[in-house]
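A single protein chain has been omitted; all remaining protein chains appear in their positions.
By letter and in written order, the chains are A and B; residue numbering begins at 1 in each of them.
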Amino acid sequence: MKLTRRDFAAGLAVGITAPYVIGSARAQGATIKIGMCVPVTGPAAEQGLWAQNGAKLALAAVNKAGGILGKQAELVIEDDQTTNPGIVLAFSKLAAQRDIVGFLGSIRSTQVHAMAPDVLKLGKPVMIGGTDPALTHMGNPWLFRFRPNDSYSGRVIADYGVNTLGKKKWAIVHSTDAFGTAGGKALASALEKLGTPAVLDQGYANQSQDFTPVVLAVKQSGADILGTYFTFENDLGIFARQLRQLGVNIPWVGSPSVVAVSSTKLAGPALYGTYGVADYAEDSSEASKAFGKAYRDAYKTAPDNQSAWPYDAVTVLAAAINKAGSTDPTKIREAILSLKKFPGAEGEYNFDQNGDGLHGYNVVRNEKGKIVYDKHIDFDN
Amino acid sequence: MDLALQLLFTGIGIGAVYALVALGFVLIFRATNVVNFAQGEFSMVAAFLMVVFAVDLQWPYWLSFLLALAGMALLGAIFNLGVYYPLRHRTFLPVIIATIGASILLANSVLAIYGPQPQVLEGWFETPGIQLGPVYLDSQYLLIIAVTMILVVFNYWFFEHTMLGKKLQATSQDKEMASLLGISVSTMIMITFMYSAVLGGLAGILVAPILFVSIQMGSTIALKAFAATIIGGFGDVAGAIIGGLALGIIETFGAAYISVPYKDGFAFLVLVLFLVFRPQGIFGERVAEKA
Partner (left out) sequence: MSAPSENMPVAVAVPRAKPLLLRHLPYFIGAAILVALTATMQFDGYIHNILMQATTFAIAVFGLSVVLGLCGQINLAQAAFFGLGAYAVGLGTSDYQLSYWLCLVAGCVIALLAGALLGMSTLRLGGHYLAMVTISFQQIVTLVMINTIWLTHGPDGVSRIGRPDLFQSSQSYLAFCVAMLALVGYVVWHLSDTRLGRAMRAVRDNELAAGVVGIDVFRTKVSAFALSAVLGGLAGGLFAGGFAYVSPDQFSFAESVVFLTMSLLGGVASPIGSAIGTGLLILIPEWLRFLKSVPGLYLAIYGLSVILIIRYMPDGIWGFVNLATERWRSRTKTPAAAAALQLKPANVGGDIVLEVRGLSKYFGGLKAVDGVDISVRRGGVHALIGPNGSGKTTTLNVISGLYKATAGKILLDGTDITDMPPHQRAAAGLGRTFQNIRLFRSMTALENVEIGAERPGNPLIGQGGEAALTERAMEALTFVGLGSRANELISSFSYGHQRLIEIARALAANPTLLLLDEPAAGLNSSEKLQLHELLKRIAAQGLTILIIDHDMTLVSEAAQHITVLNFGRRIADGESMAVLRHPDVVSAYLGTD
């Protein structure tokens, strides 16, 4: 083989420019990028890690199945520091990268509120896990929710307590932060509709060291069933213990924190026999079981909703882009809204015009420290 | 009435926790004229040490307890050498800010090592509590109240009847005079920091079975304890105890009869009222005139 000078020059040119060509190809979209705002620092850093696990698991599955529009998908992660200003900065940093086609926002409603104006301005789809009902009802077409919102959790708690357990005298205890207030409100209005208005609606501030006044208020109210929205597991643990110590043993149906792994660990026997709504319950569907198995295989620990919703978000976003055949935001939006009966780890997705994908909850029970699936309650509207 | 009794017990219990931490504040303040904003973190660190020894390593409870307190004495010494001592000739302002820095450092170092999940620490007793008529007495709260009372007596004996206690007293009252009398002021301050850290640690270990062990446990208690010291009269040991108990009771009753969400507000409201109308606190002397 004779190597001419011309060949050599051409080869040299290719050799020199190749990295640039590849580089610029990458910049122009050799991969499809999905941005993710997640707490890497701050109080929710650990949950943030679980969320990344879930998203990465989905990403691996998507890429194994051929990727998005024939390209490999890639996650770009930014730390939201578990604060509102943090997520605004993190999101603006991601938004500045033009080639990101869709985003994963936060599981925290206040953070989603904080970033919402920027989302509207940017005009690209953002998957969220915050459960404040208002988030999808404020005229922002770019937010898509992958957990059932709190109006459903309130309705499910009320429905289960009134229709399944047959209890009518409700005491509501909720934290006074965004999550607890919205949840408490939803539960109260659901009970109102069922004709059994609550006899007690008691708020408390997060990180209270003592719940005696709250427990005594529940006791005094004569309620025969308790519905709760607790934000922090240690608050829940203190409350649960004091509740039992002061002799309150009425049925208890609560928001997801009641059946969270860490609460079960902290409160121990004090939570035996309680019911909780859970957006993710491993035994609720085939898709959930499959996710549970995959997660366990990958990370050697059981998943919860913190990792289930990002998993679904990445899966749905990928499916929608593939369906749309384009990364044009409007087309992605249409594709997401057109998905019907899409099986996910959190449940079956049927997006409504507001961007809410799920419309019901699982009810699970604490069976001597083990969380078991009880039933699924769904609403059509 | 039953309700009030139950609230009173809880109020005293939580108040005793404030009192223990407040005691640590007061001792350091008397010795150095400095408010230690990292006092709450002492409680948190001690509780985590207990988790390491008693839960993770499964060592006997009493041994873990002693080791945790020894660890706190060491931390107190390091704190003195690293934070207070280099700044001792400066005004109170830099020192306050340095202790705030130390508090951020301690809380986040533990976070970095142990992660944000709250941990469980078992109480000292097997029985969780006693039902006494209409009132349920949590055994851990009973222990805390007992320890607080013992410490009041111990402190009185220590400061009034031992040589070391008297030297510490002398140092806190007049450093120049103390050093003229041959007392090593820096040793006394060192001992004060170690003792305060141990006291703060004791509070943390005792309260951990009730509140669980979390990164934030220290700072919430410390703010209340600080309020307690002002209500009681700054620099006064008895005042810290009474202030702590009073705050615990006010808070519990305020929550029960006025508003639960504003529970933390009562503490600060009472504090502001005291500062405006009786800045010397319940027991304190008049704010000193100086020229």
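Simple rule for what comes next: a residue touches a chain if its C-beta (ideal position, glycine included) is under 8 Å from a C-beta of that chain, and two chains touch if they have at least 3 such contacts.
The model shown is predicted, which means the values in this text are computed figures rather than measured ones.
Within the full complex, the chain left out of the display is in contact with A, B.
Set against the missing chain, the residues A:Ala205, A:Ala240 or A:Ile321 yield one that touches it, A:Ala205. When the missing chain is restored to the complex, the residue among A:Lys71, A:Lys93, A:His137 or A:Lys323 that touches it is A:Lys93.
The residue touching the chain not shown here, chosen from A:Ala30, A:Ala134 or A:Leu194, is A:Ala134.
Only one residue in the set A:Asp99, A:Asp118, A:Asp224 or A:Asp328 touches the chain that does not appear here, and it is A:Asp118. Only one residue from A:Asp79, A:Asp159, A:Asp312 or A:Glu348 touches the chain missing from this view: A:Asp79. Interface with the hidden chain, as seen from chain B, comprises residues 29, 35, 82-83, 86-87, 90-94, 96-98, 100-112, 115-116, 215, 223, 226-227, 230, 234, 261-262, 264-265, 268-269, 271-272, 275-276, 279, 287, 289, 291.
Where chain A meets the missing chain, the touching residues are 40-42, 45-46, 79, 81, 83-85, 88-89, 92-93, 95-96, 109-110, 113-114, 116-118, 122, 132, 134, 138, 176-178, 181-182, 203, 205.
The definition used in the following text is that only the chains that are shown with their structure count from here on.
The distance from the centre of chain A to the centre of chain B, with each centre set as the mean of the Cα atoms, comes to 39 Å.
Chain A meets chain B in the complex at residues 43-46, 176, 202-205, 207-210, 212-214, 216-217, 220, 233-234, 237-238, 241, 245-247, 262, 265-266, 268. Partner chain A is touched in their complex by these residues of chain B: 3, 6-7, 10, 14, 17, 111, 115-118, 120, 128-129, 136, 138, 207, 210-212, 214-216, 220-221, 252, 255-256, 260-264.
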